[in-house]
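Apart from one protein chain that is not included, each protein chain of the complex appears where it belongs.
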Amino acid sequence: MLIVMHHSANEQEIEQVKQAVKDMGLQAEPIPGSERTAIGVLGNRGYVDDATIRNLPGVREVIHVSKPYKLVSRDFHPQATVVKVGGVAVGDGQPPVMMAGPCSIESELQMMESAKVVKQAGANILRGGAFKPRTGPHSFQGLGVDGLKLLRQAGDEVGMPVVTEVMRIGQLDDVCRYADVLQIGARNMQNFDLLKEVGKLSHPVLLKRGMSATIEEFLAAAEYIVAEGNDQVILCERGIRTFEKATRNTLDLSVVPLVRSMSHLPIIVDPSHATGIRDLVPVMSKAAMVAGAHGLMVEVHHDPAKALCDGAQSLNGPEFSRLMAELQQLQSCLMSAENSA
Amino acid sequence: MLIVMHHSANEQEIEQVKQAVKDMGLQAEPIPGSERTAIGVLGNRGYVDDATIRNLPGVREVIHVSKPYKLVSRDFHPQATVVKVGGVAVGDGQPPVMMAGPCSIESELQMMESAKVVKQAGANILRGGAFKPRTGPHSFQGLGVDGLKLLRQAGDEVGMPVVTEVMRIGQLDDVCRYADVLQIGARNMQNFDLLKEVGKLSHPVLLKRGMSATIEEFLAAAEYIVAEGNDQVILCERGIRTFEKATRNTLDLSVVPLVRSMSHLPIIVDPSHATGIRDLVPVMSKAAMVAGAHGLMVEVHHDPAKALCDGAQSLNGPEFSRLMAELQQLQSCLMSAENSA
Amino acid sequence: MLIVMHHSANEQEIEQVKQAVKDMGLQAEPIPGSERTAIGVLGNRGYVDDATIRNLPGVREVIHVSKPYKLVSRDFHPQATVVKVGGVAVGDGQPPVMMAGPCSIESELQMMESAKVVKQAGANILRGGAFKPRTGPHSFQGLGVDGLKLLRQAGDEVGMPVVTEVMRIGQLDDVCRYADVLQIGARNMQNFDLLKEVGKLSHPVLLKRGMSATIEEFLAAAEYIVAEGNDQVILCERGIRTFEKATRNTLDLSVVPLVRSMSHLPIIVDPSHATGIRDLVPVMSKAAMVAGAHGLMVEVHHDPAKALCDGAQSLNGPEFSRLMAELQQLQSCLMSAENSA
Partner (left out) sequence: MLIVMHHSANEQEIEQVKQAVKDMGLQAEPIPGSERTAIGVLGNRGYVDDATIRNLPGVREVIHVSKPYKLVSRDFHPQATVVKVGGVAVGDGQPPVMMAGPCSIESELQMMESAKVVKQAGANILRGGAFKPRTGPHSFQGLGVDGLKLLRQAGDEVGMPVVTEVMRIGQLDDVCRYADVLQIGARNMQNFDLLKEVGKLSHPVLLKRGMSATIEEFLAAAEYIVAEGNDQVILCERGIRTFEKATRNTLDLSVVPLVRSMSHLPIIVDPSHATGIRDLVPVMSKAAMVAGAHGLMVEVHHDPAKALCDGAQSLNGPEFSRLMAELQQLQSCLMSAENSA
């Protein structure tokens, strides 16, 4: 931590700050400059709360050097984490994972048809929402536990592990019984109690970035899970909120290489929620792969025009098959390029 | 809902859209223009999901006219809602409510001292956090139920109703036992399960705006609570996330008159979290009152330099007393102005 | 400047950074911590370009302590600047300035009527746009020099100094001939050539904040003007761009007390452009005054329903008179409060 004093701060103010640092059990190291004094804080082993210092007289600014996460950082843990989901491995050195399926589980027919479609096209994890977070209470809210059962049944039928969103602690027992991966949605990225609870479990977790979360907050949220003992965390970029309204959100692809350098956890991309526009899903899926994503999560519905949720961003079967073929081609191209390098 | 067709959309595409609207049980009314056709959708009694229409061939854009909320809108419910908290009334025509107290409950001494300070200065609801949402897992997380008891005890001692944050459904029993108002924090504004649960209770709810929530989403979140039967909802603006980093968040005061015109629910302002800077709290408190806020929520600590949480934005006793005196003066000035108008 | 090294940075990398700092003619002061080394940079007299250091091997982050402005900072220049516009003084200790008038100058009749309206209500500077920046080329672009003449004529008639926007260097001669204050619009806040040119003149300048400008960038833009010799700069907050679409922009009132503490220049608020909604203008005007604004800039049109530009956010005569009366009452209330304190 670096404490920057005002140009006009006097000796007494500087002394008071030094004392406050010592009261925290840390060392204070003044760095006199030509225009002002700064005070380096040494001895801390992690993030320091600056509450008792920030507003002392003469203090202009407090600058944090340590981050609010450590267990998930590559700086302290250089080796990549590979998350195992059934027989599927997600992370560095693994083929990209393809999670696909409908936004929400609507019926046995729909779930089964959609599962066959994504399986045939080559996806390896099946998605489907049983508990749906909707902006307003008057929209379809999901089938609940009945949906979980349909998802499990469809996954078993086609031989794919399944991922679904858990919205609250009380649902964890049910979701753990039927699902292989627990998804924490963007709106719950800072539902810290939920994060802690999934941290105590052994199920892999898919953690989506909050719609206005910084990368630092995203990694700090993952830290909550890992700190409880569960390091099987897959991060997921799903678009952030900006002033632009032509797309549902703004897909932030730079986060992929950045997170890969800052953390050892795998990161995938959800182009469906990020753009909200079906026509953009294939092209942004390919861009995400090239940006280094460890996989994708794509909404597929066997009949999008009849979907109860997010039909406008869902691919149908043929569209998804075409995308998978293109991704395969792109992937083999990227790999041959890497080998020749 | 208005469906705008592409300039070059043909008859067949227009027919297909009309059919899709009819399949939803609604009427389709084409509005031919000089450059393109638009199709008005009639007959809906609320928000319409556009999923099955947005991506039909020839459709350029779907524009929503209905909002995802209705019960909380002043358009359909012109009379103001006054929320009752113990003997305190919050809303149109009532004196502004002053909620004050420490960010987090730390000890009996701290809670009691802070309660006396805010009581003496004239606050009428006591706040204090027992369950704390913190960005990283390595920060102080609150005293939990022990904190709730200390809060209740302090409130009883000084004779004030108390408000505290509930972070998950499992905490509701405890929080309802000890608190008079249930606070839903910004990070949980779209924790829809939690919203539904508090909607089934009779306790008043203080709903904070999410840090990147639009006004429409804010009101839709309140709709979740009211739709379950609990209309005792107080809205709270606490700053939104923008590109500006000089303040913790950006206080959006325009939301106060806007929400007052759009909804019958009362709205208060939290200048402490909005700015994150102690020196800005008094001035922005006064600005909020002038903007029409039905009250304020202010962080006060009897000894901010020792606070475990948010000390840098907390007022101490004398500062809060001075603010209360200034607010009183401002308030009587505003009222005399109103009377003379 | 503080250079933060990676946890795993080695001696050689640290030496390379120290050498790079010395090559810039500055001192490097290593601060070894328990988890990583940081290197303080000393000896600079202002902002340091970090380009040659930021990406050296082993460097995690470069943190700036100096700001890209100095002449406009209160830290180095504590005494408030009072800007003189004809007989009107703007700044600390002065009565709030009221700039009012139509968005764009449309005709002699409109300009004269509007001037009378604002004069009678008590405004002291007349505004009117002759050169209009419009999002699309198919909207009304202003009357140009003919408009300037009408503005001057109206100002002379009612005895008020006038302010108008200058959009490019080539217009400066004309605008200086007819106007008392040169307005730099939000879209030109970083038109650095224009800033430098007005910096060489003696006319006071009204500098509007860019719609996505940080406070630091805002003050750095003012620094461009002052660095050329013209310290007669009035800053103006006019709303920033956020995700919220219910208002035209988001009025950021915290910027008023913040800029007052960071800079010695006066700052006013434009609630008309900030909100874009007529009904919000009076209430946000009052909130701005309470937040400490040195004045306001308000759009007034004698017949808003016929305005060629921004009619929806313009007050008419009676509305503006009422606002002025309310502001006067508020102001005397604030002053009596201050005196009694």
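Should a chain be cited, it is by its letter among A, B and C, assigned in written order, with residues numbered from 1 in that chain.
The rule is short, and it goes like this: contacts are C-beta pairs under 8 Å (C-beta built on N, C-alpha and C of every residue); 3 or more make two chains touch, one makes a residue touch a chain.
Source: prediction; values computed, not measured.
J.: Looking at C:Gln27, C:Gln94, C:Gln153 or C:Gln190, which makes contact with the chain not pictured?
T.: From the options C:Gln27, C:Gln94, C:Gln153 or C:Gln190, the contact with the absent chain belongs to C:Gln190.
J.: Of C:Lys22, C:Lys200 or C:Lys306, which one is in contact with the hidden chain?
T.: In the complete complex, the chain left out is touched by residue C:Lys306.
J.: Thinking of the whole complex, not just what is shown, which of A:Gln16, A:Ser73, A:Thr214 or A:Ser321 touches the missing chain?
T.: Of the listed residues, the one touching the omitted chain is A:Thr214.
J.: So which of A:Val158, A:Ala274 or A:Leu296 would be touching the chain we can't see?
T.: The one listed residue touching the chain not shown is A:Ala274.
J.: For review purposes, identify every residue of chain C that touches the missing chain, sorted by number.
T.: 20, 46-47, 49-52, 54-56, 68-70, 131, 133-141, 167-170, 187-188, 190-194, 196, 211-212, 217, 220, 223-224, 227-228, 241, 277-279, 304-312
J.: In the complete complex, which positions of chain B touch the hidden chain?
T.: Missing-chain contacts on chain B: residues 2, 4, 6-8, 29, 31-36, 38, 40, 42-45, 60-61, 63, 65-66, 75-76, 78, 241-243, 245.
J.: Go through chain A and note every residue touching the omitted chain.
T.: 212, 214-216, 240, 242-247, 250-254, 257-258, 261, 274-275, 277, 279-280, 283-284, 286-292, 326, 329-330, 333-334, 337, 340-341
By our rule, only the chains that are shown with their structure count from here on.
J.: Which whole number of Å gives the spacing of the CA centres of chain A and chain C?
T.: Computed from C-alpha means, the inter-chain centre distance equals 38 Å.
J.: So which stretches of chain B touch two or more other chains?
T.: Residue numbers touching two or more other chains: 212, 277, 279.
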